[in-house]
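Certain chains of the assembly are absent from this excerpt, and the rest are unmoved.
Each chain gets a letter, A, B and C, in the order it is written, and its residues are counted from 1.
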Amino acid sequence: MAYLSVANATKRFGETFTALKDVSISVERGEFFTLLGPSGCGKTTLLRSIAGFNQLTSGSIAIEGRDLGSVPPHKRDIGMVFQDYAVFPHLTVFENVAFGLKARKVARDEIARRVPKALEAVRLGALAERLPAAMSGGQQQRIGLARAMVINPQLLLMDEPLSNLDAKLRVELREEIRDIQKQIGIAAIYVTHDQEEALAISDRICVMSNGHVEQLGTPQEIYGNPQTLFVASFVGTINALKPGEALTRLLGQLDLTNADNTHPGATWVVRPENLIVASERAEVGEPQAEITGTVSKYTYLGREAHLQIHSDLGDLVVHVANPDRTAVQREGEVKVVVTRSAVLGFGADGKRIGV
Amino acid sequence: QDGSVVIYTAHKASIVDTLLPLFEQETGLKAEVVKLGSSDVFKRARAEAGAPAADVIWSVTGSQLTENKDLLEAYQPADFDKVDQQFVVDPSWTPYTAVVYVLAVNTDMLPLDQAPKTWAELVDPKWKGQIVSARADGSGSAMQQLQTVLTVFGDEGWDKYTQLASNFVFSDSSGAVPRFVADGEASMGLTLEDNALEYVQGGAPMGIVHLTDGTAATPDGVALVKGGPNPEGGKKFIDWAMSKSTQEKLAMDIGRRSVRTDVAGPAGTPNLSDLQLIKVKPLADFGGVDEVLAKWRTAIGE
Amino acid sequence: MPRFNFWTLVLIFTWLLLLGLLFVPVGSVLVSSLYDNAGNFTFANYAKALGDERIRRAFFNTLLVGFGGLAGALILGSVMAFCVSRFQIAGGRFVSLLAIMALVSPPFIGAYSWIVLFGSAGVARSALKTIGINIPTIYGLSGILIVFSLKFYPYVYLMVSGALSNVNRSLEEAAEGLGLTPFQRAMKISFPLVLPALSAGGLLALIHAIADFGTPRLLGRGFNVLATEAFTLYSAEIGSNMSMATTISVILVLMSMIFVLLQRYMSRRNVYHGNMINKPHKIRLRGWKNVLAHVAVYGIGLAGAIPVIVAVIYSFRKTSGPVFQPGFALQSYERIVFGLGDVVTNSLTFSVASVVLIVIVGTLIGCLVARRTTLNTSILDGALMVPYVMPGIVIGIAFIAAFNTGPVVLTGTALIIILSIFIRRLPYTVRTTSSALRQIGPNMEEAAISLGYSPFRAFMKVTVPLIVPGIIAGAMLSFVTAINELSSSLVLYVGRTMTMPVRIYLLILDGDFGTAAALSTILLLLSGTAVYIAFRFLGRNEQALL
């Protein structure tokens, strides 16, 4: 049985606005579970409901089968990182982090041991005696994170805990979070708007949109096998191929005509990194096709570059890895190779077309 | 403006409302009244001494008038010869009514026949916590009563007063004494006759005892303010206040004792002449205000 | 820079105001404590006061009732504020109304009502005795403390509940998430965060408790405090000693000033900006907790309103002279009908006029003090505390002395009463405004400035709307206290300018409790209506008043 299970959670604000629609998820002990979705899709609402700060309109939440409906938040043994930090302004950094430990009657010397460790973990060791008002946004965010982690809660709820940190620190901290979480075997629910982060850190991801669950699965499943058009376009980027003669011909070359015919109004997409700017064809043993177009924009991104290519399948974006090492054509006519497995189809209802 | 007299008074509102219309009718003058507590009248007058606003001070304790005579202008009203001379103290003011000091008794708690009749009985420790009194350091009437005790007992005065004081509970003002008695907060209270009379007439379970070993009677007075804006009007007012008709009204309708020898006391009260009135010695005889107050504090155990 | 000019103008104006209406008049009165009766300069009064065993005891008693009253007011006020701002209380508005009504307890009637109920022959006490419960009388120290707690808790309640409803919700949730029970959370997070408001409310309670002489005088039974000493010396018919009374007043004022400065020092380091977006929810409690919260809130509210309730009931009792008779009648009302219109009109015009002045001037000064912290404004802030702690009667006397002769003659006018109320109540609005302002982070204003609003306009457009509830609450407090103002108007009134409290006071002096109660009831009705209108005015935001 799942450690935490949310069943058919619905939350209405006021009369009309439904922030959560029939959401069901379950999280195992030791699992790192991520809520991913666009701004305003209900991630915070769901997290707050689990913590007990929001009353669900309907549905239930249970930990180890025990319904939480009547358990007040302070008895749920959760650690929560708030989107707006919620750092106690009247306490120093140290006192902020020690706060939850004191509530748990942890011995003084153990507090004196654990707090500095937690502060080190979030790289705030040197600022222990400061008051939050004299700290930058990212520093305050880290106080909130240390405060929630130090108590080793049964359930760690994190609402965009790293949004104001640089990539370097983010990577370091999420490794810390993961390590601690795995080590003491607690369940963690992590809210992020960052797809890459979600893919990198999660055991499972729940992609939400507009208050409902779009897809629930491992990072591989979410990225590699998106079940809806929304997931495909939200996690990673896609090129939607422009319907028309050119598309029909392409699908023909890739042996997909059948699938297209049985799904009127289908959308066919391909990920930018699955388009290969190359003269030679890929070597894999599957159908492939060539698209010809002209480069209309070149964007340099360090480890990779993006080419925007104008073709009769629409404007296509192509990601090129290591632009510094490989000579990339920045202008003029190019050829782009696409393989059959790189092309994903979605029906008019947004659901994936099995091929 | 012309024809209006400004009067500072410690009279009750009800009395003012009864009497003043008569004044205005009889004299054609307009009265403008500032009603204040008896001690506030002079505070006010003194603060305004540079440019006095009042013409007359009406019905204020005689001792206060004497104390502040520098603010007053001597004036002898028309009927001065009818005033009982025992109340005349100082030329700067004219006695207006006589105040008689009495013991009020709550007859529900203490039937009148069991109530003490003399100061000597009141001193008995069995009345502990049963006698309401105002504080001598706040209320002129309480001071009068202190002086009365000192006068009555002579050399033993302070001892007796100390014993008496141990029976006291203090009220916040002299006006509150009869209310405490009427409400049953204590069974007896040292107060003024007219105050107590009001309660008796109002139907409260209250009786009045005139202590037989010494009852004090002191005057309230009326006086002209020095440098007031309308001295002529002020004089007219004093004349009116001392007139026989006004004094009769005061005694009959309001229940206060007149200082005129030709006006009888209020209904239901003994004649002044039937009371064991004593001549209360002035404070100076006991060492002056400060010393008396200091001794008083010792007596009440503060 | 224009902003500099505007605020500098306000600053200069304020200093002139204080100079003209406070320092010059009051200073001359206070200086009188340094002269003996013969007019020689001396410290003898102070030496005497300090050397006097009795005054020393009064001094300690003052501290005792001050802090005792403070403790009670803090407990009652914060419990009520917490319940009302965090839980759904049926009739929450009514409770707030009760608290405000408790402030309208007309002078002297309050303590008397307690005696009526719990005196030696008190109605409630006797009733309890018949069913075998013996409770002690209300007299003595414990009685004073109970009455003070119930009398002054509204200050704490009004200030704290406003602040509590601005605390960033996430902070409380974070604490709860970390495992604190709601009670612990309130103690460790909610109250520390509203400490500025809590201490401001507490300060009001403390200052009123040490300045109140009516209650100890009536209930103390020999328990003396500085205020009663000063009052006695001042008001004694015999042996009154103005300069000694002033000396004790000065001691009292200095003592209050120390507390004022202490409070300012304490709360200066604790400025936490609320988050105006993420405001706390009110929880619906269930079961016994719900019952408990309601009992607490209504218990405190009703207990605090007892004097008022007694006054209302007594106003309808049948009387004969000063004596209450069984049964009910409208006699007391009949007796006040004569001339009622004048006093009501006076009371209303004076208090409305002074409140309008207070709100305009007070808000400006409050902002000056909260937002432009310079040495100058800090001193100004301190100076403004003087009328806060100055006994009204001293101000009244000072006004007469200053405005009776000389260049400006105001005695006998309505203006002098309005000005005296104005200067006495101004600090309240300055305080409420600046404490409301301190709740709002400067980032909102900065955002507006970055969008091209001058600091002044940014302030008007963003900050003022956000503190309007605070300003209105402050204005209401000012109004309620202004319409009840007695001590300075008593000295300043003339026949034409008599106000309701003055008339009530005089009726009480006459022992005419029934009539006084009737007039009090009308006063109550007026204050209540004003408060109700304020509620309506804030209609869509009932939290505003909490």
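Everything below uses one rule, namely that a contact is a pair of C-beta atoms (placed from the backbone, for glycine too) under 8 Å apart; a residue touches a chain by one contact, two chains touch by 3 or more.
Predicted model, so just to flag it, every value in this text is computed and none were measured.
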Item checked: Chain composition of the complete assembly in this structure file -> A x2, B x1, C x1
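In this section, only the chains that are shown with their structure count from here on.
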Next item on the list: Take each protein chain as a node, join two nodes whenever their chains touch, and name the resulting shape: line, ring, star, complete or other.
Entry: line
Check: So which chain ends up closest to the centre of the protein, judged by Cα positions averaged per chain?
Finding: C
Checklist line | chain A and chain C, separation of their C-alpha mean positions in angstrom | finding: 55
Checklist line | Distance from the mean Cα position of chain B to that of chain A, given in whole angstrom | finding: 91
Item checked: Separation of chain B from chain C, taking each centre as the mean of its C-alpha atoms, in whole Å -> 36
Notebook entry, point to check: By residue number and range, which residues of chain A touch two or more other chains?
Noted result: none
Notebook entry, point to check: Quick one: in the complex, what on chain C touches chain B?
Noted result: 54, 115-116, 119-121, 214, 217-218, 221-222, 224, 232-240, 242, 319-323, 325, 338, 397, 400-401, 404-405, 409, 411-412, 490-491, 493-496, 503, 506-513
Check: Which positions of chain B touch chain C when the two form their complex?
Finding: 6, 12-14, 17, 32-40, 43-44, 47-48, 50-51, 53, 61, 63-64, 67, 135-140, 143, 169-173, 175-176, 178-179, 182-186, 195, 198-199, 201-204, 283, 289-290, 292-293, 297, 300-302
Notebook entry, point to check: Okay, in this complex, where on chain C does chain A touch?
Noted result: 168, 170-171, 173-182, 184-185, 188-189, 192-193, 195, 270, 272-273, 275, 278
